[in-house]
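Removed: one protein chain of the complex. Kept in place: all other protein chains.
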Amino acid sequence: MSYMPGVCTFCGTGCGHYLKVSGTSVQGVFPSRVHPVSKGRLCVRGWNIHELLGTHERITRPYVRDSGEVTYRDAIATLVSALSSYKPEEIAFLASPRSSNEDNYALMKLARLVFKTNNISIQAESGHRNSLDVLYKGTGFAGMLGSLEDIRKAEVLIVAGMDITTQNPIIGSELHYAARSGSLLITIDSRMTKIAKLSKKFINIKPGTMRQVFDAIAYYMDTQQWGNTKSAHYEEYKKYLATVPFDAIEKETGVLQSEIAFVAERLAKAKSAAVFFTSGISGLSHDTVASIFNLFVLADKIGKEGCGVNPIAGINNLQGSFDMGCAPDLLTGFQSIDDAVVRKKFEKKWKDQLPASKGKTVEELLSNNSSPLKALVIVDHDDGIVRFSERLKSLPFVAYIGSFTNKVAVYAHVVLPVTTYIETDGTFTNAERRVQLSSQKCNPAFDVLPMWKLIDAIAEAMGKPFNYEHASDVMDEIASLTPAYEGISHKLLSKKHGVQWPCTKDNPGGTKYCVPHNVAFVLPQKPYAAVQVTQEYPYLLMVGKAQHYWHQNNIMHKTFIPLREYNATLLLYPDGYVAIAPEDAKKIGVRDRWPVKVVAQKAEMKAMVMISDDVAPGTAYVPYFIREGIASFLLAYSDIVSQGEEATIPVRIEKV
Amino acid sequence: MSEQKIVTVPEIATIEEIKDEIVDVKTFYLRFDNKEIDGNFKFKSGQFIMCTVFGAGEFAVSLPPSPENDRFHITVRRIGKVTNALHDLEVGDKVGIRGPFGNGFPFEEIKGKNVIYVAGGIGLIPLRSSIVHVLQHRQDFGRILLMYGSRSPQDLMYQYMLEEWQKIEGFETFITVDNGTPEWKGNVGIITTLFDKVEIPVDNTVAFVCGPPVMFNAVIKELMQRGIKDDMIISTLERHMKCGVGKCQHCAIGRTLVCTDGPVYTYRQIKTLGEQI
Partner (left out) sequence: MYLITKNDVKKIAKALEEKYTLYGPYLDADFGQCFFDKVTSDTVNLNAPIPANPPKHVVFPHLETIMQYKYDKNARKADIAMVFDDTPKALFGLRSCDLTGLQCIDRFFLGQEFVDEVYRHHRSRMFIVANTCVVPFKQCFCVCTDSGPAAQEGYDLNLTDLGDSYLLEVGSPKGKAFIESFTFAPATQEHLKQKQKIVEKSITMFDDIATESKAWVSRVMNRVTTGFIKEEIWEYIGNQCIECGACSYVCPTCTCFNINDANTMSGDTVRLRTWDSCSYEGYSRMAGGHNPRKPIEDRRNKRFFCKLSYSQSKKYLRPGCVGCGRCAWVCPGDIGLPNVVTYIRREIHE
């Protein structure tokens, strides 16, 4: 009787599983057959999650740099006295997209209410935020419009630039299932991924031209008068489409006009269609997401069953972190901090004033050496932040909160351990807005506090206790302040595989697919910026982290099999690599694993060569590695890298 | 069915001496702490052991010493997590040894034959045991040849041994490097170029081949073209192993397990395994 139901916390799919718990240790895992999303499946990570939960690399005692291991009381006292000595704009909080909603909400409240700062963010900001911004502007919903459960109901399914069977394998499996039972599965990508092989149609595009391709499909749909012209801002959108270089589309993107026409026609004429694209750090730019969204507005595939514009979160609670207001300009449920009415509501509930002006993201504060940042509280973060190691070292105060040992913790003046997610109650919101309760399965293996309780203790030490008895109290407070979570409580979620928000008191069953009151086209912010190679810099370097290195790296390192499978390339190329096509390798005169220099206009780096058929000739691919050489290279191009998956930089590659 | 063997706990051994061979390759001379085993560790040439580096893990490694009158040692390349940890050890440190495992070279069946050794790079390590054994029983064999190639003179394994071997009368040694250096006076060219320079016996001849896959395939082709039969070409395979005793299945190739059925195979067997080398 030791199999206990729960939620897998690796990626944003939110699969249902059972953990085999004995005492305080987890000895196995098994999929849940009746879970609406995963239906009895798990991926390699999910099947081996007990390796992580059984790791010996836990933080077990609070730690203060000058005193060593101390009690929680002393550690909290050190933290509080340090933080109170700085001005609000000098303090920042780095929340974790892996923390539960309750933990993130408590942290957000601590930052805003107790330390009066809006400098709170998660690191995986750009991609998912871009998606949410576009969807919010266009529909009023800041989340996936469709539903993973509905995938089998869609006639046409499009996967845009995402290695979905690696990043969110069970969603990939659902797409494959739909394709087998008759849906038209189309993959638009610059790499031949597994989902591309499983697709009925694979459209191979030049790197960095995703936006052009989607606009071209829209352009064709519009000229054939198949589109919906009733949505707001149509006229402006039509004007914008007129700038699409349709006649030169093959030259620009590598896609034939006939292929564009094929997709346009099938999409317009299908009863239902959904599109999936990657989110998180290597997500798409605002304008690319807008292009994808606009195409679906034009095709009239919003707010219907089996339809959806679906950003896929790679991290288990990425969606939830935004829902909980872990952003410098947001309160819970995408409510803007600028909105005085909203602020008033929170102030009334929290019984104190909130800082009114927008804060800054931690990334902004760290990358700008002249920012006022002095004190930083980091929650459960991975090596990604280490690329700011110089800045971290120079900060007068850093605190680290987390369950597992971590390279970031060495920069901390105070380390506060917390429980793992199975040692307390908490909810997680997956990519399809499904809020799922993960119940406590065992007592904490060590004498450590759940994070929501720790945060409360910090607040109490500051004289402003939150008075949470149980994690469900936190959720009740969230529900009272967040319209989309209004009907959600731990009681509602128990013995249930979650509820998709918006979930109101009148609609306790939640919302499978979002039906907006008004749909509007979202106009792009920037013109096309096609990056061209030159004679001096003949290769187009793509920067991504999708497959190789992501937020989960920190936890992946504590497992055996997922580490072996997902970080395979990291193990083989420990100092990072640049992937090139076999014919280019011949031209440069290098073999696999040979060292090369990658030279761009503003910076250069050294890396090992990886020869791969997945990379088209003339292009090179470098994963978002956190090795010093590569990190400084990427910092020099941070404006481009922040575009995520589409980022391209012209470079030349030299044999060393 | 033969008597069932039992999987034992590792025997503890002390590192007595560490010798740097080439870049990233070291030889570790070992002495068993258990007096009953030390100096009396029975194994066959061609077998392998599982070596535990405490705190890091266990890896499979071939045994380069001859079973008779040879100092017990292993030669290891620094390549993964565990071998890295081994390389960081010092003289006096302990390691754990399980084994020996595997089938070993078929010396009884090749008595009286000419023996050719063809090795590439660190492929000489697993053949060393056989070479020393054959030289120890010189009278049981016909001509003995060694053809050895490496990327550069710095990459030649067991250089001190090679020098000695070259002095042994009736042991025909041919060495080549892919890329020479100004100091290098010997052959330059990939290993197959030696085949044109050496008069190779074909009848009543057995060839031992070991090296990286590309070199292996090229050498096999040369040998077969000259008329050496596939069952007279012997190699020892390397696979990812976890248990060494036929249970973890990591080293399975088709119907055989390298740990219990191998690691020594004839090319005739290898051909039917249906997998890359």
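Order as written gives the chain letters A and B; numbering starts at 1 within each chain.
To be clear about the criterion, a residue touches a chain if its C-beta (ideal position, glycine included) is under 8 Å from a C-beta of that chain, and two chains touch if they have at least 3 such contacts.
The structure displayed is predicted, hence computed values, not measured ones.
For the options A:Lys116, A:Lys137, A:Arg152 or A:Lys194, the residue in contact with the chain missing from this view is A:Lys194. Touching the omitted chain from chain A are residues 1-3, 5, 18, 20, 27-34, 40-44, 46-48, 50-51, 54-56, 58, 60, 165, 169-170, 172-173, 176-177, 180, 194, 197-198, 495, 497, 560-561, 564-565, 568, 572, 593. Remark: the residues of chain B touching the chain excluded from display are 2, 4-7, 9-10, 12, 14, 52, 54-59, 77, 79-83, 92-94, 96, 213, 238-240, 242-243, 245-250, 252-255, 260, 274-277.
As a convention for this text, only the chains that are shown with their structure count from here on.
In terms of their C-alpha centroids, the spacing between chain A and chain B amounts to 49 Å.
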